[in-house]
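Note that one protein chain is taken out, while the other chains of the complex remain in position.
Letters A, B and C name the chains as they come in the text, with residue numbers starting at 1 for each one.
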Amino acid sequence: MKLTLDTHTIDACRRDARHIADAIKTELDPYSTVSVERTVLRMLGIDGVDAFDVPYVNVLVDHVKTHGDLRFGIAHHMAWAIARTTKTPQTIAKRVAEGAMSLGDYFEPTTPDYTVLTPFINQSFARIRTQRQHRETVLENHPAPSPEKYVIVATGNIHEDIDQALSAAARGADIIAVIRTTGQSLLDYVPYGATTEGFGGTYATQENFRLMREALDGYQRHHGRYVKLVNYASGLCMPEIAALGALERLDMMLNDSLYGIIFRDINMKRTLIDQAFSRVISGYAGITINTGEDNYLTTTDAFEHAHTVIASQFINERFAEHARMPATLMGLGHAYEIDPSVDNSFLYEIAQAQLSRQLFPDAPLKYMPPTKHMTGDIFKGTVQNALFNIACVTTKQQIHLLGMPTEAIHTPFMSDRALALANADYIYKAFKAFADSVDIKPGSLIEKRAHAVLDNARTLLDDIREEGLFVTLKKGTFAGVSRGENDGKGLGGVFKKHPLYTNPIMERMLAACEEDAS
Amino acid sequence: MKLTLDTHTIDACRRDARHIADAIKTELDPYSTVSVERTVLRMLGIDGVDAFDVPYVNVLVDHVKTHGDLRFGIAHHMAWAIARTTKTPQTIAKRVAEGAMSLGDYFEPTTPDYTVLTPFINQSFARIRTQRQHRETVLENHPAPSPEKYVIVATGNIHEDIDQALSAAARGADIIAVIRTTGQSLLDYVPYGATTEGFGGTYATQENFRLMREALDGYQRHHGRYVKLVNYASGLCMPEIAALGALERLDMMLNDSLYGIIFRDINMKRTLIDQAFSRVISGYAGITINTGEDNYLTTTDAFEHAHTVIASQFINERFAEHARMPATLMGLGHAYEIDPSVDNSFLYEIAQAQLSRQLFPDAPLKYMPPTKHMTGDIFKGTVQNALFNIACVTTKQQIHLLGMPTEAIHTPFMSDRALALANADYIYKAFKAFADSVDIKPGSLIEKRAHAVLDNARTLLDDIREEGLFVTLKKGTFAGVSRGENDGKGLGGVFKKHPLYTNPIMERMLAACEEDAS
Amino acid sequence: MKPLMRPYGDTLNDGKMQLSFTLPMEVGPKGEAVAKALCETMGVADATVVHSEALSEHFSFYILYGTLTHAVDSDAVEVRDIDTESMSKDDIEAYIDAHFDHPITFIGASTGTDAHTVGIDAIMNMKGFAGHYGLERYRHVKAINLGSQVDNETLLEEAIKHHADVILISQTVTQKDVHIHNLTAFIELLEAENRRDDFLLIIGGPRITHALAKELGYDAGFGPKKYAHDVASFAAQALVNKRSQSKR
Partner (left out) sequence: MKPLMRPYGDTLNDGKMQLSFTLPMEVGPKGEAVAKALCETMGVADATVVHSEALSEHFSFYILYGTLTHAVDSDAVEVRDIDTESMSKDDIEAYIDAHFDHPITFIGASTGTDAHTVGIDAIMNMKGFAGHYGLERYRHVKAINLGSQVDNETLLEEAIKHHADVILISQTVTQKDVHIHNLTAFIELLEAENRRDDFLLIIGGPRITHALAKELGYDAGFGPKKYAHDVASFAAQALVNKRSQSKR
C-alpha cells in the first residue's frame, strides 16, 4: 500500500524544518541549564542524596551558584577541584554536602586540565557502552518484531508495577513504559531510591529503573525474549533522566520539549537546551526517543490539527539530527484520535498514518491509540482499539502503543492490558498480509486527505520559518495552547555560558556519534 | 473494490446448478406432502384448532387420509365438499373436526369445479397483496438502508420478545428475527395462539406473528422507519409457515431445505417438495428468503469448506428460480466463520464475501457473523464482530446479521443487542467510503483465495451434477453430515399425486409471478 | 495467614471489579442511583457508573467499576473436579487391555429437542476435535453415536439393546434450564426402570460442569476444552472402581 506524494512538497517541508530548528540551536547554543550541569555530574559518577534527601548533584550545582561561577560550567569547577584535591567526584560531592569543603576554594577563571575527569567519564561511558552492547546482542538473537506492542504500567508503586509488567510480558508485550507520577516533571531534582507513592504513575528514579530492568531481564533470561523498558526524559530534569536511562539500560525515552512547553508549562528555552543534551545522551546510548505530537490531538480536534503533527515531526526530526541521532532512533509520535462520530474516520486515520510512514521511512514511528474519544463504554472502546490496531498494521507502524478499553476510567488494571494485548495479537494475525493485498485508489478520499494534510503542514512550516518557533508557540498553534518565551517553569535554571564553558560529556558523545556514523 | 473472476467458470457453475436443481424438480414434481395440503387449506381461509389443540388443517388432512384419497389433493376434496354443501371451508373444517361431517361423503375421483374455491382463494390472495403493497408503500417513503442491521430475539416468550424487539428498533435495528423454540421444526403442525414457553426461541404461530408485526408497525407509525420481521419457513411445516408469514406480513423467511435435511434430520424429499411450494408463496408475497449455507461453516471448518457454500448458493439460486423468485428476493446465506487463530483470516473472509457478492450481484446476500469461534471472552468477541462488520461493509453485503458478544453464552440479552448495533453503526460510519477507496491487488492473497474457492465450487458442482444431489447428501459433502434419501423425519407425509391432482394456490401464484415478471 | 482472596486491579487486595447489567427503567440519574444501590447490596463499595445508556424508553444499561468488600478463604473453597487422572489415548488403550476382557461400549446422544451434535461428535467421532481423536478411533472401545434430538426413552432402549457400559449425553441449549429438566428426567426414567446402576452416566456441554453433574445424580460432567481422552480415562477407571466395589 502506498500513497503517491509530491516530493517537492516534502523537500520544502524538510528545508523549512531545518531552518526552524537551526535557528533555535543558534539562539540557544550560548546557554546552559542547571539540569544540564547536574547531568554532567551524574556522568562523572556522582550518585546519592544528602541528609535532607537532596541529590548530591543538586547540592553541588546550587553550591557553585553561590560559591563559584556557574557560567564556566560545573565541569570546570570539578576539574579544578579534582586537580587540586585528587579526590573523586563522589567524595567531593559528599564533602560539599557536609559543608566540609567549598568548590569556590579551587575555582580559577582559566581553563582547567580536563583530563583529570577522563577516568570518571570513561567509567560512565564504558557502562553505557556495555549496556548498549548487551541490548544489541540480546536483540540480535531475538530480534524485535514489528510492530512492537507497547503498554504502560502506572500503579504508583514500583513493586506493583513489576507485577503488572511481568504479566504484560507473559502476555506478549514487547515494550513496557513506566508512567511517571503527576508531579514529577516540575521537580527540579530526580527523586532517589525505590518508591511506592505516586499518583497516576511512579516516580522515575535510578533505583526504580534498575528494579524494573532487572525484572524484565529476568523475564528475558527465562524466555529468551527481550522486553524493552521506557521512561520519560522530560520535565525539568530531562537530561539527567536521559543519563540515568543510559546507565540503567532503558531502551526508549519519551523526549520532547514541545510536550513540556505545551502541557507542563515548562519554559521553552530551558527545556530546548535540556533536550539538546538529552538527545545526545540517548543517541550515544542507542536509546530510541519518542516524541509527543500525539498529545496535540488529544487536546484539540484531531481532524483539523492533523497537519500540526506532521509539521512538528519534521521539526523534531531536525532536532534529533542536531544530536547526531540516526533516523532509526527517532520514534516520532502520532495518534489515532479522530472523533469516531465523524464519517470515514478510519479512512482519515489511514491517510495520516500512511503519510507519516512514508515521510519518515526509516523512523520507528510511535503510534498512539485513541484516548480522547474513549469513554466508559468499554465495549465500544474495544472496537475503537481494534480499528486503531488495524490502522497500525495496515500502515506498518513500528512502536504500537496499545489502547486500553478502560482508557477513560483508570490507569490500566492488569486485565485491561491483557485484553489490549489480545486485541492487537488477533488483529496482527487476521490482517497479516492485508497491507500487501490492497492498494489505495488514486483520487480516493484517503489519498486526497493525505495530500491536504501534507500541503497544510508545508504552509504551516513556511509560516513558522517566517516567524520563528517561539512566536508560533505564543500563537497557540500546537494543541491550541499559548506559551511565552519567558514564561513557564524553570527559566531561572537557564544561564549564559562563559566563553570558557565546556561540557566534556556532550563533546565526547557527539564525537563518538560522528565516529559511529562515519 | 472488485475481484477479477473467470466468467467461464461462473457460467459453468450456473449450468451445473441448473442441471442439479432441475433434476430434483423432475424427480419430485409427481409428489406432494401433507404440509403442502395443509397450506392449501390455510389459503382457503381455514384457521383455528380443535378441542385437543389440533389445528383444523391437520384434522382435515388426516381425515382425508382415512376418509378420502389424499392423492387427489386436498383442494379436490374441498372443491367437491363446497360444491355439494355450499359451506365455507372454515365451517367444513369445524364440522369435520366435530365429527359432524366427512369429506369422504362428497369425494369423486373426477375433476371438481375448482371455481367454487375462487372466492376463498381471492380473499387470501387479496390480503397477501394488500400486505405486500403496504410494505412497498412504507418502504418507498423510508427506503431500507444497505446494509440492513438484522438482530434476533429469542426469549421464548412473545411478550418479552416484543420488549426486546422494540429496544432493538429504538437502537436502530432494521430487521428483527424471532427465533423458534428448539422442538418446533419437528412438529408436523403449527402451534396456535400467543405463546410464552419456548426454549432457545419462541413458537412460530400466526398469533405470535401478528403480535410482533403489530408492535413493529406501531414503532413505524411513531418513527417512520419500517422494521422488517423475520421467521422460519422451515421444518415439517415449511409451506404452512410461509403462508402464515405472507398473511401476517413477515418480510423475510429463513427457507432452505438443505438446512432441515442436514441439521434437523428431515427427510430430503419431504422438505424439497415443501420448499418448492413455500418459495412460490414467499415470492408471491414479496418476502425475501434467507438460505442457510452459513450453517455448513458453523459445523465444519470454514476455510476448507468455503467452496461448499458457493456451490450450495448456486443450487439455491436455481431452486428459487423454479419458484419464479426474482434475484432481489434471494437472500443467499454465507458467513464469517474462519478460525481467528488462522493467519490472514480477515483476508480469506474478504475473499469469500466479495466472491459471493460478485457471483450474485442482485441478491440481497445474508451475511452471518462469527458464531462457532466465539467464546466466553466477550471482549475478544467484540473484536471478532467488529472485523465481521468491516468485512460486511467492505464487500457491500445487504442483510447484516449482527454478531452478539455473548454468542457462546446465551441467547441475546437486550444489552447484547444494543452493543452489537452500536458496533455495527460505528463501523458503518468509520468505513463509509472504504470499499470505494481501496483495490484488491491482482495476484494478492485475497484474489488467489477467491479464485481457489470458485474453482473448487465448480469442481464440486460438476461432481454433484454427475452423481445427483441425493448421493451428494449421502456422502456428507455439506457440513460433514450424511443423510439418506429415505431417512429422516417426515417421509411418511410424502405421497404420490394422482394424475388429477391439482394445487390451485400454487398454480395461481406462479401465474401471477409470471405476469409480474413480464 | 489465611489465603483470603479478593479481586485485584493494580494493588493487592484492592478489590476492584467490573460489572454490567440492564435495569427495567428509564436511563438517568435515578437509574444510576439504583445501579449503585444494587452494588451496595452486593458489597461493592464506591461503585462508579462509568457508562449508562438507554436501551429503550423503559430499559437502560449500566457499566460500573467498584471495590468488592468481601473476600473468600481460598482454602475453604471446595473444588469439585474429576479426580481420576487423564491419560493419553495409548495409555487408555493399554489400561483397557489390562483391566477388561471385552471392549467398553459407549453410547451417546444429544438428547431432547437439542439438535447440536458438534459437542457429542467431538467426543465420539473418529475425527475428534482440536487435534484429539474421538472414541471411535480407540482400540477396545465401541462407540455408538445416536446423533441429536434423541429422546430419553430411545436413548435408554438403545443403551440396553447394545449392552452399553457408558451413556454419554450432550446438552447445549440451556435457556430456562431446559438441560436441567431434561437431564433430571433421564435420571428419573432410569430409576423408575431400576437401571441406574447398570451404566456409567456422563454428561457434557458448554455449560456443564462436573459439580452440576454430581448434583443431578450423574457420575461425571465435562465442559469445554475436555476431549475424548479425558472422558475415556475417567470412564475406564470409574468402571474398574465400580467393579471392585460391587465385588466387595
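Note that a residue touches a chain if its C-beta (ideal position, glycine included) is under 8 Å from a C-beta of that chain, and two chains touch if they have at least 3 such contacts.
Small disclaimer: the values here were computed from a predicted structure and weren't measured.
> Consider the whole complex, including the chain that is not shown, and state which of A:68, A:89 or A:156 touches that chain.
A:156
> Out of A:23, A:186, A:433 or A:452, which touches the unshown chain?
Considering the complete complex, A:186 is the one touching the chain left out.
> Counting contacts across the full complex, list the positions on chain A that touch the omitted chain.
154, 156, 163, 166-167, 170-171, 181-183, 186, 199-200, 263-265, 299, 408, 410-411, 413-415, 418, 481
> Just the residue numbers, please: which parts of chain B touch the chain that's not shown?
Looking at chain B, the ones touching the missing chain are residues 154-155, 157, 160, 164, 375-378, 406, 408-414.
> Footprint of the hidden chain on chain C, which residues?
Its contact residues with the unshown chain are 5-9, 12, 16-25, 29-30, 33-34, 37-38, 41-44, 48, 59, 68, 70-72, 74, 77-81, 207.
Methods note: only the chains that are shown with their structure count from here on.
> Compute the distance, rounded to whole Å, between the mean C-alpha positions of chain A and chain C.
52
> Distance from the CA centroid of chain B to that of chain C, rounded to the nearest Å?
Each chain reduced to its C-alpha mean, chain B and chain C end up 34 Å apart.
> Roughly how far is chain A from chain B, going centre to centre by Cα mean, in whole Å?
Roughly 60 Å separates the two chain centres.
> For chain A, jot down the residues that touch at least 2 other chains.
As it turns out, chain A has residues touching two or more other chains at 377-378.
> Pull out every residue in chain C that's touching 2 or more other chains.
53
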